[in-house]
Every structure is written in C-alpha cells, then in structure tokens.
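Would you mind keeping the following structure in view while I ask a few things?
Shown here: the complex without one of its protein chains, the others still in place.
As written, the chains take the letters A and B, and residue 1 is the first residue of each chain.
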Amino acid sequence: MEKASAGMWRKIDTRYNLIGSECEKCKTLYFPPRIICRICGRDTKMRSRKLSGNGKVYSFTTIRVPSDTFKESAPYTVGVIELEEGPKVEGHVVENGKKVAIGSKVKTVFRKMYVDGDEGLIHYHFKFETI
Amino acid sequence: MAGIIGYGAYVPRLRIKVEEIARVWNEDGEAIKRGLNIKEKSVPAFDEDAATIAVEAARKAIHHSGINPRELGAVYVGSESHPYAVKPTATVVAQAIDAGHNLTAADLEFACKAGTAGIQMLMGMTDSNMIKYGMAIGSDTSQGRPGDALEYTASAGGAAFIIGKEKKEMIAEILKTVSYTSDTPDFWRREGANFPSHGGRFTGEPGYFKHVANATKLLLEQTGFKPSDFDYVVFHQPNGKFPLNAAKLLGFTEKQVEEGLLTPIIGNTYSGASMLGLAAVLDKAKPGQKIMVTSFGSGAGSDSFAIQVTNNIESKRKRVAPLRELIAKDKMYIDYALYLKNRSSIVRT
Partner (left out) sequence: MMVNMREVAIIGVGLTKFGERWEHGLRDLMAEAGLNALNDANITSNDVEMLYGGVMASGRFIGQEHIAALLADQLGFKNIPAVRVENACASGGTALRQGYIAVASGIHDIVAVGGVEKMTDVTPSEATSALGGAGDQEWELGQGITFPGLYALMAKRHMHDFGTTEEQMAAVSVKNHKNAVKNKYAQFRREITIDEVLKSKPVADPLKILDCSPISDGAAAVILAPLEIAKKYNDTPIKIAASTQATDTLSLAERESITSLKAAQISGEKAFKQAKVKPSDIDVAEVHDCFSIAEILAMEDLGFYKKGKAAKAIADGETALGSKLSVNTSGGLKGCGHPVGATGVKQAVEITWQLRGEAADRQVNGAEIGLAHNVGGSGATAVVHIMKRIN
C-alpha cells in the first residue's frame, strides 16, 4: 500500500469526510471525485461536494481471505453503499452486533483502515455502520 | 467568563466484564468488582484509537453546538495514548471535522487531565479574543499491563467540548477554574514502553486525593461556594470508589456524584474520564443548576471548575442522544481472547 506520505496525504479530505464532486452543469454527483464529468465532457463544471454518508446497503460480502495489508482485520464486511444523494460508494461496514442486509440503513464512522507496520503511517478512513 | 458552546461524547461499544478478566488470572471477580466499584469496561475495536475516538466525539460536539467548524480557532487533544509519538492527533481531528486550516492545534499530555487542561487554555484564548471558538478533547485507549490491577479499569472513550465566550451561545458558563499541581511520581510511562508503571498504593493518598482535594478546596475558597451549592459534582474516576471517597472527604454527597460517575459501567477512560462525567451530567442538568468538576492527572495535578448551566441547554439537548443511553444500548461483550485480539496483543502473522 502507500508507503510514501504523499499518496495518502492527497486523499485525506476525501477519505476523512467523504468529499465527492458535483458537475454544476448537469448536477451529477461523483464519488470518488473526478475532474471530467462523464456526461458533460469538456463542458464540465466540477466542484467539491461533501456527501452525508447516510445511505443503504446495496450489496455486501465478508472478506475471509484478505491481502497482506488487511490480514489482521479479517474477516471483515465490506459493502456497496447507495448514498441518499445518489452515488454508490464501496466501504467497510463495521461490526456493531446488528445484522447487515441489503437495504440496511447506514451512516459513516471514522476508523483506522490500516496501519503500515510498527513504524509507518496510520491510515484513517470513513467506514460505514448500520443504524 | 468563557463557557461551553457544545459537547460530544463517544465510548467504544466493545465491553469486557471484570469477572472475565478475573477468570483469566484466577482472581476473585466479585471481590474486585466490590473493591473497585466497577462491573465492566469499554474496549476499543481493532480499528479504533485515541484519534478515531476523538473524531467521533468532536463530530458530535460540532453537531450539538451548531457552530460552523471553520470558526474553530484551536483544537487541542489531550491523551496519554496518542497514536503517534510524533505527529499530532489534533491535526487528524481538525481535518476530520472540516475545521479548515486557519487554526492552531496541538496534542496535550498530562496523564488523565490533559483534556481539562485544554479547556483552561481555550478559556484564556476565547476570553482574550484571540480565537472565537476552541475545541478541547480528552480521548484515550489506555492500556493496563496484563495481570496488573489497572487491567480491570483501563478503558477507552473520549469527550469533546467547544469553548466560546458569547453568553447567548453557551449551554453552560464556566464561573471559575483553578488548578493544583506538584511533581508527584505516582504513575508514568517512558517513551517506547508499552504499558504504564505505577506506585501502587502511593497513587491514592499523595496522588489522587491530595491533588483533587486541594484543587477543589481552592475552588470553593475562591468562589465562596459551599459543597451544597452544587447540583452535580464530577471527580476524576480511576475506579468507582475514589470519587465517592473524595466526595465524602470534601463534604459532598453520593447523590451529587452519582450522575457523573461512569467508571462502574465503562471503566477508567483516562483523559476522557472527568469530561465524559461532565457530558453525562450536562445531558441531565437544568438551566441554572451548578456543576463542579475536578479532574486529576498523575504526575500530578488537578483542574477544578465551577460551571453554571444556562437556558440554551434545552434547545440543543435534543440534537444528540444522551451518553448514558449510548453506553447502555450500544454495547457488545467480548471475552478475554477477543479483547487481546482487538488490542492487537495477539496478531495473525
């Protein structure tokens, strides 16, 4: 994963606060943020937009065979979340004793995503939890 | 003087019972529960640390206060378990609450009282018009050495307070704050050490009680209040017994302490402890009521506050669920093995 600082640093706002982008011209919302609107192309007028993080589980799975980076956290549940503003977002769904199902309502929480060994950086990230 | 504009509290949902820890060490769980007046403690999940707890509390505080986070001029995070030895927790919090960049931020450490030290700093900064609002957080994922007495109490949690000077925005005014400080080696952790060391029974009399009592007496003396003038009293609560003993010693009743005493159900949240106690009290307090808070940090010192609740408290109250409700309803019990796993004491290799 990102061992050097810059790669994680430039995504901090997006990862901490679920900042997506919105094309002012056609009102399409994107997460993760992008420069060029898929609809408006070169006529894009993009601006940052914070997403609420509230939404519903669209699909989910429990990862039991993780990559090395995530071996300490496995098994863990991830999902495709349909946000109330429209875009779908992939993310972790934290364990809170409640059953996760398609349609479960979720909100975001702030957690560690992974830690780079004993001496590297700690990567914080939004995750979801059912409510 | 400056006051509280809003607050937020967070306690991780994982819990371990005292008897489960006692089972592992073959000790008498019932006797420990009675001796410490504690039933269970909170445990951070594997993906929680003092920074994530601080952020959760801070986000609730912003929501509760109704302020624009960009108007914060300072963010201070007090903890004895900052995730990095060098790299501030406070910058993580400031960015995660979208506080913008035109602010000062720093991490504070004074064992269990760094959070209240932050409140005092912000009072000076807001009263002097240096900043409009400031946020002080006490947040910890404290560690007790396996098998040590501290293991029954050392837990995780945090609270965030937004301080400002405009009376019309305050939910509570801080009427007075004083501190009492001395160099007392009752509890410490050296750089790089995984667990704190402590002076055993020395932590009680010359540590906790001396500092709590002196700060509280100084506050009463300087304000002219009597113990009975306060509706609620919050003391730092390393276990469920010390704050009750301190109350008795200083002329307060058990009733005054009860509402703000959370250690019996969540353990000692260190930098979070007295601030979470204050949050629980503010959840209940009515306009005009007075609250006394005395924190304690080993090493050692106490900050004492006289606080009076304003009329604004009722309208903001409904924005956030009460802390005691969160503690009671949102919990998952784990056994000692899962406790070790969540604390990364045992890891998959």
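The definition used in the following text is that contacts are C-beta pairs under 8 Å (C-beta built on N, C-alpha and C of every residue); 3 or more make two chains touch, one makes a residue touch a chain.
Bear in mind that the values here come from a model prediction, so they are computed numbers and not experimental data.
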Shown chains touched by the chain that is not drawn here: A
Contacts of subunit A with the absent chain, listed as residue ranges: 1-2, 11, 30, 32, 58-71, 73, 76, 78-81, 87-92, 102, 113-114, 125
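FYI, only the chains that are shown with their structure count from here on.
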Inter-chain centre distance, subunit A versus subunit B - centres from mean C-alpha coordinates, in Å: 30
In the complex with subunit B, residue positions of subunit A that touch it: 12-13, 16-17, 50, 71-74, 94-97, 109-113, 122, 124, 127
Sites on subunit B touched by subunit A in the complex: 13, 45-49, 51-52, 55-56, 59, 83-84, 92, 95-96, 98, 330, 332, 344, 347-348
